[in-house]
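Removed from the display is one protein chain of the complex; every other protein chain stays in position.
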Amino acid sequence: MTLLSVIAHLAAAFVLPPLLLGVIQRTKARVAGRRGAPLLQPCYDLVKLFRKDRVLSRTTTWVFLAGPAVAVATATLAALLVPFGEPAAPLAFQGDLVLYAYLFGLGRFFTIAAALDTGSSFEGMGGAREATFSALAEPALFLALLVLVSLREDLSLSGLVGSGTGTLWATAAAPMALACVGLFIVLLAENSRIPFDDPTTHLELTMIHEVMVLDHGGPLLGAALLGAAQKLFVQGALLVRIIVPLPDGPPLSSWAAFLASMLALGVGIGVVESTMARLRLRQIPMLLIAASLLSAFGIVLVVR
Amino acid sequence: MSPLLFAVAVPLAFALTALAIPSERVRPWLLPVAAVIQIPLLALLVSSHGSPAAPGDDWVGLDPLGTLLLAYLTVFFLCCACYAPAYLRLRAERPNRIFCTMLLVFFAMMNLFGLSQHVGLMWVAIEATTLSTGPLLYFNHNPRSIEATWKYLLIGSVGIALALLGSFFLGYSALHAGLETSLVLSDITAHAVDLSRPWLRAAVVLLLVGYGTKMGLAPMHTWKPDAYGEAPGLVGAILAGGVTSCAFIGVLRFYSIAVAAGDAGFARELMLAFGLLSMAVGGVFMVRQRDYKRMLAYSSVEHMGILMLGASVGGAGLFGSLLHMLNNGFTKGVLFLSAANIHRHFGSRSIEHVQGALRVLPASATLFLLGFFAVTGAPPFGPFLSEFTILRAAVGDGRIAVAGAFLALLLLVFIGMGATVLAVVQGEPAPEREPAPARERFSQVAPIIALLALVLLLGVWIPERLESALWSAARFIEGTR
Amino acid sequence: MSAALAVAGITLAALSGFPGLAVRRDHPAGDRAAALLLGLAAICAAAASALVVSGTPDAPLALPWLVLGERVTVGVDGLSAFFLLPALGFPFLASVYSLAYYSAADRPRSARRLRLALGFLTAGLGTVVIARHGFAFLAGWEVMALAAFFSITAEDEREEVRRAGFVYLACTRASTLALIGAFAWLHAATGRLTLDAVPEIESAASTAIFALAGIGFALKAGAVPLHLWLPGAHANAPSHVSAVLSGVLIKVGIYGIVRFASLLPPLPVAGGAGILALGAASAVLGVAYALGQHELKRLLAYHSIENIGIILMGVGVGLVGRSLGYREIEILGLGGALLHVWNHALFKGLLFLAAGSVIHATGTGEIDALGGQARRLPRTALFFCVGAVAICGLPPLNGFVSELLVCLGLLHASVSLHGSERLIAVIAIPTLALVGGLAAACFAKVFGSVFLGEARTPAAASGHEAPRAMLWPMAALALACIAIGVAPQLVLHSLGAALHSFDPELAASGPALAEVAPFGLVSAAAAALLAGAAAVAALVARRPARRGPTWDCGYAAPSPRMQYTASSFASGLVDLFRWALWTELHATGIAGTFPGPARLSTHLPDPVLDRMILPAARWLARASIWLRWLQRGHLHSYVLYILITVIVALLVARGEFR
Partner (left out) sequence: MSEVLNLLLVIFLLLNFWMLGTSRLRAVIHCAGAQGMLLGAAYLAMHGASGLRAIALGLAIASIKGVLIPRILIGALRSQPIRREVEPFVSFTVSLLLGALATGLAVLFARTLPLIEADAGALLVPTSLATVLTGFIVLTTRRKALTQVVGYLTLENGIFIFGLTLIEAMPFLVEAGILLDVLVAVFVMGVVVEHIVREFSSLGGDELTELRE
C-alpha cells in the first residue's frame, strides 16, 4: 500500500459520495421523465452550505456541533476500512469489520443526540426512529458479513473482499446472493432510502434521517449531508466489492471497474427509489428482520 | 462422695446465700461471682480427675462429653451472669430473690447433669433444670407468662417422664440379657452388644423423644416459642444456650449406647428425620413471624435440628455438631440478650411497634443484627464453620440429598428470620413510640459484645485444645476412642 | 511482598470508617479520613498489582494458626491483581465523590454507618480476590455481601430501600449457600479447600462443583434469570454505592467464575456453551428491559445486567476455546471478558456518578422529568456522554476495545469450530450486534432526554453543576475510559498476567495477547477518529454563529412539555419486544368527537422478580401461615404430638429391626 494509493482512497472518500448522490438523483429524474439537476449539484450544494454562517438554537449545546462532525469523521474512517479500487483498504486488521459496524453506530449516536439537543419534538421523533431501525439493522449487517466470514475464514474486510469474490460466487452462489440481498436492504435502511424513508421529503412525519438535521443549517448541515453521503458511498462500495469480483490487474483497471460498478449501484438505487413506494412505518422492522433471516439462512447453508 | 460434686455444691451454696441476702441491689452480684469461682474450680477438678477420657465407674464422673459441656457452660454462664446485674437493675420494680436463687440452682443442676454418669441421675438433673426454670419464666407475673410457664412445665415434664421410662427400659434391656443391671453409662456401654435389642431400641426411642423434648426438637418443640417469648431475655438465653445443650449431650450419650450396641442405624434415621423436620418447622414458623422473641425460639428449634442432623451424619458431622452446640449457645446469648435490651426499651415484642432500633439503640440493635447474621451461618462467624463442617461431612458421606435439603432449609430460615430482624432494626421508630432517649449502659452491652467476640473467635480460630476436646468427645460417642 | 501489600490495603480499607466514629456525627473529618485511608488502600493495591504484573514472584501469606486443620492463605497472582486494582481503587473514587454527595454534614444519621459499610465492603472485595483458601474466600465474600447490604440500605427510612435491601440480602445469602455447597463438594471430591489448580477430579464432581459455584456467582453477578436483586438494589442505593456495586461488586461474580474455571480441569464444552448462552440471554434481556425503564439508576442497573451478559459471552467462548484447545479463542474470549470487567467498572461507575450528580442537583431520577441538564451541568453532561459512548461499545473509547475482543473471539470460534459450537458462536455474533444497537438506542434516549433539550419540570430547571469533589472522580474515570480506548496497550501487561495465571499453559504454549489482539491499529484508528472529529468540528465551527429559537419546522412556540419524551423515544423498540417483555400499558383511550385529555403510561415489571419470585414467595408465605394452625395454643394437642411422635418413632425403630 503506497502513500499514493492512500491519498487516492481518501480523496475518493470525500469526492465520490456527492457524485453518487448526483447519479441517484439524475436517475430518478430520468425515470420520472425529467432532465434532472447536474451530476455535480450535491457538490455545489455542499460548497454553498460550507460558506454560510451558522444559526444555532438557544437550546443547543456542543452536542449539536458534535453530531455532524462525528458523522463525517466516522464515515471517513469507515471508508478507510473498505477497499475501493485496490485489493486492500488502507486500514485493515483482523476484526476490522467490527470497527466498521461500530463506527456507523458512533456516528448515529451523535446524530441522534444532536437531534435531541434542539428540544424539538419532530427531531426527537426522527431520532427515535433512527435508533429503532438501526438497532435492528445492526444484526442484519453482521449476519450478512458472517456469511462471508464463514466462507472466507478471514476476519478483515480487506481479506473478505480484497482479492475478489469470484471463487465464492463459483462455489457458494446461493449464500452469497442471500447475503447480498440482506446487505442491500441494510444499505437502504441505514441510509434512509426508499422504501424505508424518502430522502427528498422534509416535512413528512415518516422521515428518519432528514428530520434529524432539520435544525442544522449552513456548514453544520453541509457536514451532516456530507457524512450521510459518505456513509452511503462506503456501504455501497462494500456491497459492490462483494457482488463484483474485481479483476486482478493494474490499479487503474480495477479502479475503473470499481467506479463503473458504483455507477451501476447508483443507478440501481435510483431505479428502486423511482419504482417503489415508501413502506408503512410499522412494516419497516419486518423488512429488516427479513433481511436478517435471509442472511441467517445463508449462514445455515454455509455452516450446516 | 466424689469431689466432683463441689461443682454442684458451690452454686447451691451461693443459691442459699442468695436466698438469705436481704439487699435487692447486692444479690444479683452473686451470679457473676459464682460464675467466676466456677472457673478455677472446674480447672482444678478436671486436672485432679486426671484424664477426662476415663470416666469413673461411679455415678458421677467426667467423660469427654461432660468435660466439654461443663467448660462450655462455665463460659456461657459467666457471660450471662455478668449481664444479670444490669438487667435486674432495669427491672428494679420486681423482687429478684427467687430469680437469683433459682438461676443459681439451675446452674448447679446443669453442672450436675454434666457430671452425672448414671442414667437416673441425669434424669434427676435435667428434670431439676426444668423445675428451677419455672419460676424464672414466671418472673414477669402476667397472664401470658403464667401460660408460658404452665406449658413449659407440663410439656417438659411429660417429655422427660418419657425419658425416665426410656431409662428404665434401658435398665430392663440389661436385665433381660441376664446382665447385672446397672444404669451407669460406662457399664451399659461396655455390655451394649449383649443388651436385649428390642428393649434397647424402645429405650433409645423414648430417650430420644424425651431429651428431644427438652432440646425442643420438632414436633416436641411447642413449649419453646411460648417460653422463650415470655421469659426475660436473660432466661431465654440460658434456656436456649444451656438447657438445650445439656439435653443434646443427653441425647448423644444415649446415641452412643446404640452405637456401642452396633445398632445405631435406626437412631441415625430418627435423628436425621428429627433434624430435618426441626429445621423445616423452625423455618416455616419464622416466616412472617411478628414477634421477634418467638422468632428466636424458632431459630433455636432450627439449630437443634442442625445439631441432630450433624450427629446423624456422624464422624466429622458429629464433630461439627458438637462445635455447633457451642456456637449456637454463644450466638443465642447474643441474640436473646440484645433482644432483651430492645424489648426493655420499646416495651413490645411485636414488629408492629418495634422499628428503627438501629436509630434508637445503635449498640444493641447492631449486636442483634450481627447475631442474626452469625446465627444464620454467615462466615466468618463460628456457626458457619460448624455448619460447613456438617455439610462437608454430609457431602463426603455421599448424602447429597441431605446436603441439598440442609442448604435449602438454611435459605428458608435466613429469609424468614431476616424479614423480622430487619423490620426491628431498620426504618424509623414509630413517632408515637419514639422512646425516651436512654443511653445504653456499658454493663448492658459488654457481656453481649463478649459473647459475640467469642462467636467470631470460634469462626477464625479454634484453639487446639478445644479442637482435640471436640474430637475426643466425638470419638467417645462413636466408640472409636 | 505483594500479598503483604494487598493485606495492608485491605486492612486500611476496613479501618477507613472508624476514624469517623471519634468525631461528631456531622463533622466532615470522618469523610476525609475515610477517603484518605481508602486512597492509601488503593495505592497499596496498585503497588501490589504492579509487582505482580512486573513478574515479581510472590509467596502467599498464611494465617499463623490452623483453622480446623486447614492452612488459610491469601496471595496475589495475575488474576487476583487484575481484580484487586478496581476492588480497592474504585471505592476510593466513590469515597471522594461522597465527600460532597453524601457528606456527614448533610446526612448525619447515616453517613457514619455508610462509611463503615463502604470500608468493609472494600475490604471484603479485596479479600475475596486474594483468597487462596475456601475459608478466606467465603469470609471475604460474606463480609463483602453484608457490607454491601448496609451500603444499599443507608437510607433505610424509605420503604422501597428496605424492600430492595431485603431482596438483595435473600439473594446474596442464596449465593453464599451455593458457594458453601460448592466448597463442601470440592472438599469431598479433592480433600482440600485451597484455590489451587485441582490435578484430577471426577468429571461428575467437577461439573457439580462448577454448577453450584456458577449459580452462586451468577447470582452475585446478576446474570438473567438470577438478576432479581440487581435493579432494585442499584436504584435505591446512594449513587456512589451504586457505582461501587455495579463497578466492582457484581464483577466479583465474574472473578469467581473465572477462578473456578481455572481451578478445575477444562469443563465439557457444554459448560462454556452454557455460559455463552446465559450471557447472550442476559445481554439481550438486560438491554431490552433497560429500554423500558423510566428511572435513571434503574435503567443503568439493567445495563449492568447487559454488560455482565457481554462479559459472560466472552468467558463462555473463552472456555469453549479452552476445552477444545483453541488457544486463540481462549485468549480473545477471556481477555475480552476480563478487559470488559475493567471497562464496565470505569464507564458504569462514571455513569452512576454522573446520574448521582443529576439527582443531587435536581432531586429526581425520573428521566421524563428531566431535560436540558447539559447547559446546567456541562461537565457532568460531558462525562455522562463519555460514559454513554463507552458503554455502547463505540469507538474510540474503552468499551469498544473489549467488545472487539469478545467479538473477535466469537468470530474466530465461528470460523474454527465445528458442529453445534460453531452454530452457537455464529448466533452469538448478531446477538452481540443487536445488543450494541439497542444499547446505543437506549443511551441516545437517556443522554438526550436527561441532558439535552429543555428542562421539563421546575425541579429539572433548578439544576446546578456538581461540586468539585464529585467532578474529580468522574473526570478520572472519563480519562481512564478515553485512555484505554485510545491506547489499549496500557492494559496489555495486566491482562496478559491475568490470562497467564488463569491458564498457565497459555503462558507456555499459547500465542501472546499482543499477537492476537489488534491493539496497535485500534489505537491508531481511535486517535484518527478523535483527530478527525475535532478537525471537522473546527472547520464547521469556523463560521460565525447567531442564536435563535429552535426552528422546529417553523413552529415557534414550543413548550418543554412538547419535547419527545424518553418513553416515546423507546416505545418503538419496546413495542417491538412486547411479546417478550410483557409491558404493562395504562391508557385512557381517545373516544368521541371531542375527546377529553388522554394519558398513556407504561410500566415494565421485572420478569423474574415481579412476575415469578414475588408471587411465589407470597404463595409460600400464605401456605406457611396456614401451617401455623399446628401451633394454636392448645396444650392438649401439644401433648398429643409427643405421643404420636413416640408411636411413630417406635414403629420406625421396629421396622428397622425387621
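Labels A, B and C are assigned to the chains in the order they are written; within every chain, residues are numbered from 1.
The criterion applied here is as follows: a residue touches a chain if its C-beta (ideal position, glycine included) is under 8 Å from a C-beta of that chain, and two chains touch if they have at least 3 such contacts.
Model, not experiment: these values are computed from the prediction.
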{"item": "For the chain not depicted, the shown chains it touches", "value": "B, C"}
{"item": "Selected residue (touches chain absent from view) among B:I21, B:L90 or B:I146", "value": "B:I146"}
{"item": "Given C:A534, C:M612 or C:L640, the one touching the chain that is not displayed", "value": "C:L640"}
{"item": "Candidates B:L175, B:A190, B:A446 or B:L466 - the one touching the absent chain", "value": "B:L175"}
{"item": "Residue among B:F6, B:W29, B:W59 or B:F346 that touches the chain left out of view", "value": "B:W59"}
{"item": "Touch list for subunit C against the chain that is not drawn", "value": "628, 631-637, 639-640, 643"}
{"item": "Residues belonging to subunit B that touch the chain removed from view", "value": "59, 118, 120-121, 123-124, 127-128, 130-131, 134-135, 138, 142-144, 146-151, 153-154, 157-158, 161, 164-165, 168-169, 171-172, 174-176, 178, 181-183, 196, 198-199, 202, 225-226, 229-230, 285, 289, 294"}
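Everything that follows uses one rule, which is that only the chains that are shown with their structure count from here on.
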{"item": "Pair of chains whose C-beta contact count is the highest in the structure", "value": "A-C"}
{"item": "Whole-Å gap between the CA centroids of subunit A and subunit B", "value": "77"}
{"item": "Length of the line joining the C-alpha centres of subunit A and subunit C, rounded to whole Å", "value": "36"}
{"item": "Sequence positions of subunit C contacting 2 or more other chains", "value": "none"}
{"item": "Sites on subunit C touched by subunit A in the complex", "value": "371-372, 374-375, 378, 381, 385, 388-389, 392-395, 400, 403-404, 407-408, 411-412, 414-415, 422-423, 426, 429-434, 436-438, 440-441, 443-445, 447-449, 451-454, 516, 518, 521-522, 524-525, 528-529, 532-537, 539-553, 558, 560, 562-564, 568-573, 576"}
{"item": "List of subunit B residues in touch with subunit C within their complex", "value": "150-151, 154-155, 158-159, 162, 197-198, 201-202, 204-206, 208-209, 213, 219-220, 222-223, 225, 265-266, 269-270, 273, 284-285, 287-288, 356, 358-359, 373, 376-380, 384-385, 387-389, 391-392, 394-396, 403-404, 407, 410-411, 414-415, 418-419, 422, 426-428, 459-462, 467"}
{"item": "Subunit C to subunit B touching residues, read off their complex", "value": "63, 65, 67-69, 109, 113, 135, 138-139, 141-143, 146, 153, 156-157, 159, 162, 165-166, 169-170, 173-174, 176-178, 180-181, 183-185, 187-188, 620-621, 624-625, 627-628, 630-631, 635, 638-639, 641-642, 644-646, 649-650, 652-654, 656-657"}
